[in-house]
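Only a single protein chain was left out; the remaining protein chains are all shown in position.
By written order: A and B. Residues from 1 in each chain.
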Amino acid sequence: MTGEKTEFKWVGTRAIRPDGHDKVTGRAKFGSDFALPGMLQGRVLRSPHAHARIRSIDTSAAEALPGVKGVITSADFADQPAELAAAGEALVNYRDMVRNVMAREKVLYDGHAVAAVAATSAEIAEAALELISVDYEVLDHVIDVDLAMEPGAPILDEELEPAGMEASGPTNIAKRVDFDLGDVEEGFAKAEVVLERSYTTAAVHQGYIEPHAAVASVSEDGQAQIWCCTQGQFMVRAYTARLCGMETSQIRVTPSEIGGGFGGKTVVYLEPLATALSRKTGRPVKMIMSREEVFRASGPTSAGSMTYRIGATRNGVITAFEGTIRLEAGAFPGSPVQPACMCAVAPYDIKNVRLTGYDVVVNRPKVAAYRAPGAPISAFGAESIIDELAKELGFDPLQLRLKNAAKQGTKAAYGPTFRRIGYEETVEQAIASEHYSAPLGPNQGRGVASGFWFNIGGESAATVNINEDGTAVVVSGNPDIGGSRASLALMAAEELGIDYTKVRPIIGDTSSVGYNFLTGGSRVTFATGLAVVEAARDAVRQMCERAAKIWEVESDGVIWRDGHAVPASSNVGDFEPLSLADIAAQSPKTGGPICGHNAQNVQGAGPGFATHICDVEVDPETGRVTILRYTAVQDVGRAIHPSYVEGQIQGGAVQGIGWALNEEYIYNERGQLENPGFLDYRIPVASDLPMIETVVVEVPNDRHPYGVRGVGEVPIVPPMAAVANAIENATGVRMEHLPMSPPRLLAALDAARLPEAAE
Amino acid sequence: MARILLTDSLSKQFTGGVADFEVAAPSVRALIRELEERYPGLGAQVRDGFISVAIDGDIHQDAFLEELAENSEVAFLPAIRGG
Partner (left out) sequence: MQSVQFEAPGTVEQAVALLAGATGDARVLAGGTDLLVQLRSHMVDPALVVDIKHIEETRTLVRNADGSYTIGSAVAGAEAHEHDRFAAEWPGVMESWDLIGSTQIQGRASLGGNLCNASPAADSVPAMIAAGMTANIAGPGGRRTVPVEDIPVAPGRTSLANGEFVVSFNLPARPAGGGDAYLRLIPRTEMDIAVVGCGVALVLDAGGIVTSARVSLGAVAPTVLLVEDAARAIVGTRLDDDALAALDAACQAACSPINDKRGTIVYRTQVAGVLARRAARIAAERAGSR
């Protein structure tokens, strides 16, 4: 099934992306580019309080405003029982979901939706919002994960019963999880060096540049159509149906071109509201979020607080690792604390590991998945403490990692034994890189870190339709956030044996293609790719059968070569090869349209590993950090489209660097967000960074016909520690709290210089 | 005999702390029935509770029909989704 060919015609080439022209000319239709005749504009009224009980809402004045066609509140959504659903990384309770899209008894964060209006213009809708009066009973709030765990903290949900532990009263702790491998006490007893450290990371937003947008149109017969930017049109259909009390089959969701998701668009915000408003007003309703709303009301990832203990023998063997990780989930349970625990030391073969995780609610927006959810947070601490351990032991940090590297046969801390993986290769390539031995100047330092992500498979359905002229259309169901369309077309072209430009990949809506699990988990090129390859092979099989019919031979007498049906041997007969166009032209006579299908629940996603090298220069008088050079080494299985693979690695590294240096949510003492915009929420700008150098390692995943492993998430896992380790090497100062912004770094540098000044 | 590995949370909840044991089962479906018999609630949780299954290191989001080899290692872990 795999590895028969090492030289491909299309797979591995840098073909022009099918969406490229539209995107650079502005022709591409994103979520807010969609319009329908008679469409109303919807706007959301949002809570100004971090925590308050809603005593009453009076919408009458808003409803009376000329131009306003409908107003909704939680009264327009049936309450939902507590029932778990998969939503991005975490499990979401429908009871929580209906409350997150529209507050019921309480508002739980600054920005929480309280009501929504549909009117004939945006100005009227906004004016109507001002006419809605909400009677709030403001309550004390808590936004820090450690404070929220303390007795006496303001409680968000009196009914919350924590899973995995006993609670003696109302609590903000939603869950406790434990992972235990071997015997950590024994492991520490064997250790000759033991370090203990604590770290914190700030909440950061996925930072997609396209805000949420949706248009919903519900007709009189109860059929709904939704156009929205999303990572999962089937997810939108399922959740909207559930929250609006409709049947799945009554809703058709068409995904638009998407301007970034990174996990943040694996849940619903506006779609149920727009649908409810459309149903109420009898007209299509468009809703978009402003950037401010995206920050105040859409899920970032968790802020985290962790404590680790690591033990090793002097010859560099890590004998024990123990830790507690506390992640805030925002207003409703569901932080990625489980994968955070599972990924923390996944690159290493450590016999004794114990990790405890807590999922804690706080008065912030409900967190959503963000690129390898949980892993970058726990890895920041783990890769930092491993770096300190290397110094303590006198080991080169990459050599220490290599010495303890997980490999085939290593038992992961979270249970299973690894099959063939490529972690060691990433470390070896990092060590061998020119970057690693390049000289450094004053105030400069180099840091390294590694990372891991599971990657997933999941349900995929694909069709390959052969057109009358011998070209092909590949229909699949995953919004393209990482170049999957190009990769699917490359694989289909490879299978069909035709030119890549003759293959058109499209993304179907929920009524046009079989069920597809959402885009995420680095799954599309792997899982949907597999379905596309199988569908293409199905089409090829059919075309061989048609050729056999044309030639009046047995179907096993025909094989496929270079895009043509040819006789399997001279015994079969002397026939001219038949191209797709030839076969398609005769298809009405030989059995009708030729459509290859495949639908399966793909398993066997190969995990991904990465090792990064970061050089920084620190201005000792201002604390400002410049990233001088950055190299990301990653095992990708096989790079179907190398430019896209490199782009995914670079993008993940850049997001990790932003997370390390300047990104954070800044709240005032009332729990209101002070920096809901890209001016003061500081993601890196293009001039901030050098070209991220990528080294692509290919250790093929034998569960995929082309050896693909997921690529998109692993690269965000190492950067925060790589930057922190580099800063430590440049300045001697260890930063344990993110972001390492200039004021914080300067204060740390000044504090470190104090004993010198006193001498 | 398949070797079964449970997370701490699962073992605490259903098996009184036993996290590593053996079960004879030719497929995951059969395994689930066995688990439910031995530790009531565990089979149901594994089947319906958003648990991923790693069979010999391969992580499956849905493993219901997967076959198990003579000495398969089966680890149950919290479902992974991604972002």
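One rule holds for everything that comes next: a contact is a pair of C-beta atoms (placed from the backbone, for glycine too) under 8 Å apart; a residue touches a chain by one contact, two chains touch by 3 or more.
Computed from a predicted model, the values in this text were never measured in an experiment.
Partners of the chain left out, restricted to shown chains and counted across the full complex, are A. Residue A:Pro684 is the one among A:Pro684, A:Pro700 or A:Pro718 that touches the chain missing from this view. Across A:Ala405, A:Ala610 or A:Leu661, the single residue that touches the chain missing here is A:Leu661. By the touch definition given at the top, chain A reaches the unshown chain through residues 123, 621-624, 661-662, 666, 674-675, 678-680, 682, 684-685, 687-688, 741-743, 746-747.
Definition applied: only the chains that are shown with their structure count from here on.
Averaged C-alpha coordinates put the centre of chain A at 26 Å from the centre of chain B.
Contact residues on chain B toward chain A in their complex (touch as defined above): 5-9, 12-13, 19, 49-50, 54, 56-63, 66, 73, 75-83.
Interface residues of chain A facing chain B in the complex, by the touch rule stated above, are 84, 86, 88-91, 164, 177-180, 206, 262-264, 266, 338-339, 342, 368-373, 414-419, 453-458, 520-523, 601, 603-605, 607, 703, 710, 713.
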